[in-house]
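The complex appears here without one of its protein chains, the remainder shown in place.
When the chains are written out, they are named A and B in that same order, and each has its own residue count from 1.
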Amino acid sequence: MKNFDLTKSTLTRRKVLKTLGAGVAAASILPRLGGIAHAATSEPIRIGFQAHRTGIGAAYGRWYSRATSAAVTRINDMGGINGREVEIITEDDGTDPKRGAEVIEKFAKQHEVDVAFGTLYSHVVYGSAPRAGELKLPYFVVSEGHHVASGKLNRYTLQPGITDVKSQVQAMAPFVADNLGKKVTMIFPDFAFGHDHRDFFTAAIEAQGGEVVESIAIPPTETSFTKYFPRIPRETEVIYHVMVGPAVLTFVKELGEFFGPNRPELFGFIDSLEAVDFASPGLEFLEGSYFWEGMARYAQADQTDIDKTYRAAVGVDNNGASISDSRDVATFSHMFGCWETLNIIKRGMETCGYQGPADRQSLIEAVEAMSDMPYSLDHPQGAKRFNGKTHQTFGHQYISQVIDGKLVVKHKTSIEDGLYEDEVDYTKQSF
Amino acid sequence: MTDSKRSIILHLSFIAVLALVFFILPDYHTGNLARIMVLAIFAMGYNFLFGYTGLLSLGHALFFATGMYGLGMTMQFFDLSSGSAFIAGLICALLVSAIIGALALRTVGVAFMIITLMFSQAGYLIILYFGEYSRGDEGFIIAREARAFMGFDLSDETNRYYAALILFSICFLVIAKLVNSPFGRTLIAIRENEERAKMLGYDVAKYKLIAVIISGVVSGAAGASYALLFGYVGATFATVQYSIFPLLWVLLGGAGTTIGPFIGVLFMFYLIDLSSVVTPAYMLIAGVVLVLLTLFAPQGLAGELRKRVFKWLP
Partner (left out) sequence: MDFGPHLLLASLEGAVAAAILALTAIGLSIVFGVMRVVNVAHGEFYMIGAVIAWWVASIVGTHPALGFVAALVVAPLIVGMLAATADKFILQKIDYDPDRTIVATIGLLYIIQQITLMTFGPEARPVQPPFNTRLALPWFEFGENGFEMYWPWGLSITSYKLFVIFAAIAIMLALWMLMTRTKIGLIMRATQQDSDMAKAFGIPVNRVYSWVFGLGAGLAAAGAVLVVPMQQAHYLMGHDPLLLSFIVVIIGGLGSLPGTVIAAILIGMSDGIISVFFSPTLAKIIATLVVAMVLVFRPNGLMGRSN
């Protein structure tokens, strides 16, 4: 009995000490706590994350998830949005447009999220956007497709965190024409995305006095490519390649085997090798070739503190791979879009004093009113200029060369290089 | 009460229940039900060929996509109204299924399965090849303003639900009537013993071709409805995956039952939807459930119902 009492009293004393300690700790971070404490009275902000967890986009989905949770942790550490904590609700869309639309429905009606965000593959964006519009759910995509700026979507769909393909391609063309060559052969998947590259780049290179001498659209079910390479005209100075899917390594390898020691210049979109280790067998062939990068995968010599902090937060090392597994390579040129988009959602919600779903329209208007976004930890990829009318953002692009198996940035385009005439004015559409 | 009377009452009350649950269920589930009814039309079309005629096709995605693009392209490029575009979709599905049926029916059994698969693969690639018009894998959106029928805005929750229900009911009742008609009984006779049906003097080839066409047109109707009600047309719906789905739905629900396809779609939809709440690895749960079902419900869900409870189920 006595023993028992003793234990009890000790426990009580320990408890008291603990509580005291917590109080002191809390007091030391009072400003932050103030925000959260105020928030404790209200619900968290709920953001629906439409993720490619399974299906062909799963490698992107995994890294989009990591970038998203890192960004949310940072936002919550800074006091959340309007003092309210941010909560991410993830649903798998299976990289399928039908399931994508169903997930949007689930976000709006069952999870009752405030906004939805996150999609990469453009067919999922196309499948989901009409439903988001009907449900009046703000839908922030991180897809780099030209769908938003083309005017085919609706007032509720925005792409503020990543530049679209038309702008990327247009910004690249002068470098290709000036440094690599004027006669270009393009190789791309026979997907709408590949056709966009063909159409936009053909126009852009012609504006630079160059020409596309051949376009080779590869059927997406293909697993071997050599038989198509004889179509590359002999006069070709540059091969422009942008392939997607698990067969990209075969593509690069076979291209190397086809040309042997003397190849034309190569310019590729990093999409061909996102989530792929440059040390993979067969990729030696790419040494000296050039790539578009959305954001430099390898930490550069002049690495900024912002880049350092961003990598550490997402868990990426200086080679663009996971800190815990050097073979788990990030989708570095795309996933920053999740991070930046979440910061833009935060800023938009704070500007309009977002309270709940009733304020969704003012949130859209607040984002539409945005324009220049300076380079900061909120925008680690670089400064951006958002066009509220077309719901599309424009940023810097990077051209890197493979040197000793690593990508070294050779050229950074200006935002102006990627601007083009508006194709739509969403702000004139009704909500 | 005779079995056929029971069957009529069952079918009508099933439709009545679907009409009523709209007022009871939460929003999320009525939205899902609208989708499930449209996909169930697809499954019913498939079931007509597989469950009643005994022909296993792996090419039905093409019929679904034909209806979908038949409607979508005519609305996009010829500005047809939704009603006429829907009929255009049906006509396209009719033509395509007649051609494919005529060629594919020269084969039987697994060869029929493979030849339909190959035609469907070719169809998918044709959609990609004409990407300039079809926008390939990305597809295109049917503008909300165009998605109206006789003044009803089909993107509105209520209108969409009842539009889906009406289309579903028409297909459901027509197929139920058809399989009980002399024509349907002949198809079942062909399924059970083709040689015998031939000896009894039936023109088996003609019956099979008509079955393929009916199945193709119903599947095309599902595709056209999906495009019209949900506003999206895309090549994903022409991939093999969307040929395997109706087979899976029908086998799960119960092949050769009128109600089975709906049950199969409903079951599969909520299997994925609910298990994804439990774990991100929901495919694992779905896989295990499928394996268990084959072990313990060999005739599909409706088939088990028929065996255990309602012996007269059509």
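What we mean here is this: a residue touches a chain if its C-beta (ideal position, glycine included) is under 8 Å from a C-beta of that chain, and two chains touch if they have at least 3 such contacts.
Given the structure is predicted, the values throughout are model-derived calculations rather than measurements.
Colleague: Of the residues listed, A:120, A:217 or A:335, which one is in contact with the missing chain?
Modeller: Selected residue, touching the omitted chain: A:217.
Colleague: With the full complex in mind, choose from B:9, B:122 or B:170 the residue touching the hidden chain.
Modeller: In the full complex, the listed residue that touches the missing chain is B:122.
Colleague: Out of A:280, A:300 or A:427, which is the one that touches the chain we can't see?
Modeller: A:280
Colleague: Residues of subunit A in contact with the chain that isn't shown?
Modeller: Output for subunit A: 54-56, 58-59, 61-62, 190, 216-219, 221-224, 226-230, 232, 234, 246-250, 253, 257-260, 275-276, 280-282, 327-329.
Colleague: Since one chain isn't shown, list which residues of subunit B touch it in the complete complex.
Modeller: 103-104, 106-108, 110-111, 113-115, 117-119, 121-122, 125-126, 128-129, 240, 244, 247-248, 251-252, 255, 281, 283-284, 286-291, 293-295, 298
Just so we're on the same page, only the chains that are shown with their structure count from here on.
Colleague: Centroid from C-alpha atoms only, then distance subunit A to subunit B, rounded to Å. What do you get?
Modeller: 37
Colleague: Which residues of subunit A touch subunit B in the complex?
Modeller: Residue list for subunit A touching subunit B: 53-54, 90-92, 96-98, 101-102, 105-106, 109-110, 122-123, 126-127, 129-131, 133-134, 145, 147, 152-154, 190-193, 195, 219-221.
Colleague: Can you check the complex and tell me which residues of subunit B touch subunit A?
Modeller: 26-28, 31-32, 35, 121, 125, 128-129, 131-132, 135-142, 144, 155, 230-232, 234-237, 273, 276, 280, 282-283
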